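My questions will all concern the structure given below.
Note that one protein chain is taken out, while the other chains of the complex remain in position.
Per-chain residue numbering starts at 1, and chain names A and B are given in the order in which the chains are listed.
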Amino acid sequence: MNNNEISIKIGNLLDEVRNKKPLVHNITNYVTVNDCANILLAIGASPIMADDIKEAADITKISSALVINIGTLNERTIESMIVSGKKANELNMPVVFDPVGAGASEFRNATTKRILDEVKISVLRGNMSEIKFISGLESSTKGVDASESDVKTGSDEGIDVAKNLSNKLNCTVAITGATDIVSDGERVAILENGTKMLSNVTGTGCMTTSLIGAFCGAGSDYFLGAVSGITSMGIAGEIAFEKAGQIGTGSFHIAIIDAISNLTSEVIKNMAKATEI
Amino acid sequence: MNNNEISIKIGNLLDEVRNKKPLVHNITNYVTVNDCANILLAIGASPIMADDIKEAADITKISSALVINIGTLNERTIESMIVSGKKANELNMPVVFDPVGAGASEFRNATTKRILDEVKISVLRGNMSEIKFISGLESSTKGVDASESDVKTGSDEGIDVAKNLSNKLNCTVAITGATDIVSDGERVAILENGTKMLSNVTGTGCMTTSLIGAFCGAGSDYFLGAVSGITSMGIAGEIAFEKAGQIGTGSFHIAIIDAISNLTSEVIKNMAKATEI
Partner (left out) sequence: MNNNEISIKIGNLLDEVRNKKPLVHNITNYVTVNDCANILLAIGASPIMADDIKEAADITKISSALVINIGTLNERTIESMIVSGKKANELNMPVVFDPVGAGASEFRNATTKRILDEVKISVLRGNMSEIKFISGLESSTKGVDASESDVKTGSDEGIDVAKNLSNKLNCTVAITGATDIVSDGERVAILENGTKMLSNVTGTGCMTTSLIGAFCGAGSDYFLGAVSGITSMGIAGEIAFEKAGQIGTGSFHIAIIDAISNLTSEVIKNMAKATEI
């Protein structure tokens, strides 16, 4: 598959999102939750945030995808994540998991392990520090952002990390960074859209994860869903940088959401830098 | 009362908000809470968010209006909603209730019922799916957004729904949608400001509810408070659409808050499309 073929597939899946308006259930953190809701509306999906154990499964039941994000993990919502995850599994609904800060505390590590043990994940998306930690490899997490020593995502080592973890967990693994890698164990995609400035706005990772939820909720190929979510955010970052990069990170932040709301399959075909290897 | 008379009343009430700077206590969701606080500041009110049972009633006591919003309902804050609601009732302070997602889960349904049973509500604001659900009518809620089949708010049927529920609950009922309907059982207002784009930004409903809180906190006619909050948001939506509709949903979102902060009684007189029938 060459670059062009993937781009067409991503564009088609975007059209599906816009047609189907999948309801995406997010159990997520309170730092970036507003951006996650707005980016889902911008891509054409419908967001719902619900994290109380008394309704989590009910809300999952009416949704098309579940996004679990442990950015501001707390004991109250862990059970909701598990219960919703199991409900989604029962319904064959995609579950996208963002292990924010895995490696940064015992609590996050144990919770990440528990979620991976008890819920069948469709797409795991993290930065290189988080993914290496989950892989049992040496990583040097510094809070919720990837360590600079961990971010060489484009290397052969990065590809191996993604592929091996994908086989181990039997899910699509997406590592985002300067270059992004997505693997479902067999297929590997290298994605090169984006801009360094994306790391100067909080929640661009969380938003990417929610976008993956939207794409997975509109199609059945979750590898393509991950590729599409990441590529959409990368392209939006480039467009936003062009428009607002010189103005500052506040305007850049808003321009990202603008760009997603204006994204078309045509723009994707022209701008996507996705390669399957 | 013709259109012009209502517009003058709304404009006068806006001036009251700006003069009195009512403190509005919000027990609300963590998705749109920042926008609710900023929209209250923009209209000239003062926001306070406090949801712990140990201070909820104390904070209500120093406020001029209470806004209850169940967008991210959880067990911890339900008791605070009830206790604050009762305190507000005791003090004859207006209570505005936004039953976000009523119909979407048993938990939301039961909580909505409990709040309506235990607290005397001044204004109930929801979309057509939520209001129909509360009325015991057939509705087809899809998450937190109104179903397309439910949104014919301008019809005679919509007017009946608002009027009947208003009489049943003895409060002002506001149904927002393409056309908005407000009724206090006797009076009915049809509001036609706004733009479809408002549904592409999360929290425009929540912000409207908080604005109603500001207007009700500055005057004693809660029917007029509801009409004013909804008309203000509708006009802001039109101004924002004119300025930023072509740029994207991120910029449109910011332009809504800009427009509310620039709103004057003059602008309202020129732009309001409110009719009492």
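For this structure, a couple of remarks:
Just so we're on the same page, a residue touches a chain if its C-beta (ideal position, glycine included) is under 8 Å from a C-beta of that chain, and two chains touch if they have at least 3 such contacts.
As the structure is a computational prediction, the values presented were derived from the model and not from experiment.
Checked against the full complex, the candidates A:Thr32, A:Ser166 or A:Ser261 give a single residue touching the omitted chain, namely A:Thr32.
Checked against the full complex, the candidates B:Val173, B:Ile230 or B:Ala255 give a single residue touching the omitted chain, namely B:Ala255. Of the options A:Lys21, A:Arg108 or A:Arg125, the residue whose C-beta touches the omitted chain is A:Arg108.
Chain A residues in contact with the hidden partner, per the touch definition given at the top, are 29-32, 34-35, 71-76, 101, 104-108, 142-145, 199-203, 247-251, 253-254.
Those residues of chain B that touch the chain absent from the view are 23, 30, 33-34, 37-38, 41-42, 46-52, 54-55, 58-59, 62-63, 76, 253-262.
In this text, only the chains that are shown with their structure count from here on.
Our note on geometry: chain A versus chain B, Cα centroid distance of 33 Å, whole angstroms.
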